[in-house]
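Reading through the structure tokens given below for one structure.
Omission of a single protein chain aside, the complex is shown with its protein chains in their original locations.
Naming follows writing order (A and B), and every chain is counted from residue 1.
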Amino acid sequence: METVLQITANGLMLGGLYAMISVGLTLIFGITRVINFAHGEFLMVGMYIVYLITTQLGVHPYASLLLVVPALFVMGALTQKLVIERLRNSDEHVQIFATVGLSIALINLALLIFGADIANTPSSGLRHSVGVGTVGVLTGQLVIFFSSIVLVVGLHLLLTRTRPGRAIRATAQNRAAARLMGINVSRVYVLTFGLGAACVGVAATLVAPLYPASPTIGTYFVLIAFVVVVMGGLGSITGAFIAALVIGLVDAFAGYYLGSDLKEVAVFGIFLLVLIFRPSGLFGARRNLSHVSP
Amino acid sequence: MSTRTLSLPRNRDGWRAPAALAGVLAALFVLPVVIDDAFVYHIFITICIFAGLSTAWNIVGGYAGQLSLGHAAFYGIGAYVGMMLVNAGVTPWLGMFAGGGVAAVVAVAISYPCFRLHGPFFALASIAFLEVFRVLALHFSDVTGGATGMMVPLETGWMWMIFQDRLPSLIIAFGLMLLTLLVAWGLRQHRWGFYLVATRERESAARSAGIGTVKMRLLAVAISAALTAMLGTFHAMYLTFIEPGSVFSLTFSIQIAMFALIGGIGTVFGPLVGTILLVPVTELARGWLGAEAVGLHGFVYGSVLVIAVLFMPDGLMSVLSRFFGAGKTARDEDAAGTPPAPTRTQAQRAPIGDVVLQAEHLDKHFGGLHVTNDVSLTLRKGEVLGVIGPNGAGKTTVFNMLSGFLKPDSGRVSIRGADGHFHSPASPGDFARLQLGRTFQIVQPFAAMTVEENIMVGAFHRHPAVADARRSAREIAHRMGLARYLDDEARGLPIGGLKRLEIARVMAMEPRVLLLDEVMAGINRADLQEAIELVRTIRDSGVSIIAIEHVMQAIMSLSDRVIVINSGEVIAEGAPEDVVRQEAVIEAYLGKESIDAAAQ
């Protein structure tokens, strides 16, 4: 029983982490309809920035939030402005390869600069265990979990209660009508891409003290993020949050009962089943089905 | 995507392209032999292997347009099956076929459920499958050796594909690459290649031409996976060591696809060109800069990819073909000026015959909307039936049911076959086999194919051999006034030309029943009379026609009978000049108070 509780706790913590990384991806997809294959590398870049700030300046990792978030916002906005925007009318495969190319370039740039060795951000006490009875989790994990909730709620408020937020939603729901309302649609896309990347910036800051940065760290997380985003219903932020928790639990339980080497089979197996049999996601509306033929 | 290839020279100056190709291929083999340096050999062997892999990938990713980023899975299957068999004492010459067979079966099994997924989602699914394979290969270490990998046994010679010298490896790599190129080239020349590209470009138009689109895609996947696996087997022997991380690798998959993209996705020789250009650059960089610059070649790859899609999205081949096409002479047809308008001899029209198509009580709902309500109609042999009605009345929905694209909620469509009996087909393919052809309201050209190839897709229906289909297509192009465009890509045609092409492709199927969906819309007044004549000619050749049309002049002069559909119901039927005077019809078109207004 205690084992089950501990695994559940671990699963929820992982879920929070996955949610943190996935909300930006689903936001970007939901609005711009672009799958950002370089999303994981945004995370990687963010983690290295945190690593540099903490080791060079000796500040608490969380303090780097102030720099990482704006930096990632700019990175996302530039990606949209300089790459995606120019490919708006191109074939689909061209758009895919653009972000795939960006991803390869960033991974290898990190390899060139930092080498293949891992880069440990100081944990600053965030790897301390806290818990009730025998069930324990790391402080850093708890921070991530609650921050992910704050992030999801925050994004929701931003999208529903603010003028730019409403412009973003309007553009996603009806691009032509949004233009008729006087919304500068390309600016909305730039803003959205920036916002999505900024979310990854938050994730990177919180993740860095717990996971060592490496050039390929993003590849692992981005695949999970794709699973979460598809399962949650493409573009749905709350859907992604719930799906992240589900995947976190699957990951934790499969890791315990199937062995850590096979847990990925469980995660990707579920992903493929959802993609093939319920492409709208577990919580998505049918409207999101533009990616499948009837 | 450009389908112009170096292999299809049809003009007098066309010797340049094949000569260049032969030169390049010869250089690939001769250069390393002449230089005779181990590193140079290695680079050229690597080029051959990657060119082969990329060409094989291109059959799925380019021809069929299914963007797989998981092709390393098939490569890995080939490598592992070959390796296991070698360790069990079976020569890789057999092992590569075993691996190819397994990969083909696996490819069909995993691709079939994924074909519903578009673009990035197919890519994501293929990545997920690749990850699953990698993890499984790591897990079942009893068979695969797990993370420690597998080695070849220490035996050399042709039997084991392992050599002290480099030359034999080059011979095999070069041979496999030639084989792959030959398959890819042959497939593109074959009817199946046309079908694949047509399916990629416009799936619904391909289905209406009677193409089994799913079957074609599975065929492409199987061929591509088998070739990829065979190259995988050889590569494993060449490397002498494999492990899951490097074999079932996403980066590797992306590289394969990337060479094709940069060379020219969908073209026969684009992948070869892309590989020849990129492999040496990065291998040399790696060789010169050595270990200090780990990641440099990847950075170059990634940056080149981004720059290439931004500035050269059609790949190097489109640049090259512009060069090779520069000396192209005009077609003979051009010299003759515009083709003569189709002429018609008045007396030929046969009397209207028996019923050939019958729709009974068709009902269709979309959500809460009743789009067609109890629609029945009949078409007789040699007759032209006009279908009119305001926007959104449900006319196109009726057409979709008459051609198998939509299943009615209730009601039945039957067609008299060549055997004289009535049949109730279910799919667009079945309708096509009963010689029903249709056009689409929004023209559906296979944009990246030439006009000739577009028409050939229809012609294959009656003429399976490429040469016959081409002859038939040319003849139809002449009849439709499209002769001067034969070698142009369909995407460049003006709207009038596209409308003709839409009809030409259907006519190439030699249909007995023809459904025309607004073929006159958007063509200018001068062409209208010509278009009307064209439809008359078709009718006089014995084809029965149903035409949705908004251009009243056309409907009035062409139709033997007209039905009017409004709000999903047939509200009137009869001779054209009677129907348009009926109150209900005028009201449907002009609004309620029109009758009083007209009376003023």
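Heads up, the rule we're going with is that contacts are C-beta pairs under 8 Å (C-beta built on N, C-alpha and C of every residue); 3 or more make two chains touch, one makes a residue touch a chain.
Note that in this section contacts and distances are computed from a predicted model.
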Problem set entry | Among "RecA/RadA recombinase", "Spermidine/putrescine import ATP-binding protein PotA", "Amino acid ABC transporter ATPase" or "Cytochrome c-type biogenesis protein CcsB", the UniProt name of the subunit that does not appear here | "Amino acid ABC transporter ATPase"
Seminar exercise, completed: Across the complex, visible chains touched by the hidden chain are A, B
Exercise. Which listed residue, A:1, A:132 or A:180, touches the chain dropped from view?
Worked result: A:180
Exercise. If the hidden chain were put back, which of B:87, B:240, B:410 or B:553 would touch it?
Worked result: B:553
Problem set entry | Touching residues (missing chain, whole complex) on subunit B | 390-392, 492, 494-495, 518, 521-522, 524-525, 550-553, 555-556, 577, 580-581, 585-586, 589-594, 597-598, 600
Exercise. For subunit A, which residues lie in contact with the unshown chain of the complex?
Worked result: 163, 166-167, 169-170, 173-174, 176-185, 287
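Basically, only the chains that are shown with their structure count from here on.
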For this session: Provide the C-alpha centroid distance between subunit A and subunit B, rounded to the nearest whole angstrom.
Result: 35
Problem set entry | Residues of subunit B defined as touching subunit A within the complex | 1, 61, 65, 67, 69, 113-121, 123-125, 127-129, 131-132, 135-136, 138-139, 203, 250-251, 254, 257-258, 261, 265, 293-299, 301-306, 308-310, 313
Seminar exercise, completed: subunit A residues touching subunit B in their complex are 35, 83, 86-87, 90-98, 100-112, 115-116, 215, 219, 223, 226-227, 230, 259, 261-262, 264-265, 268-269, 271-272, 275-276, 279, 290-293
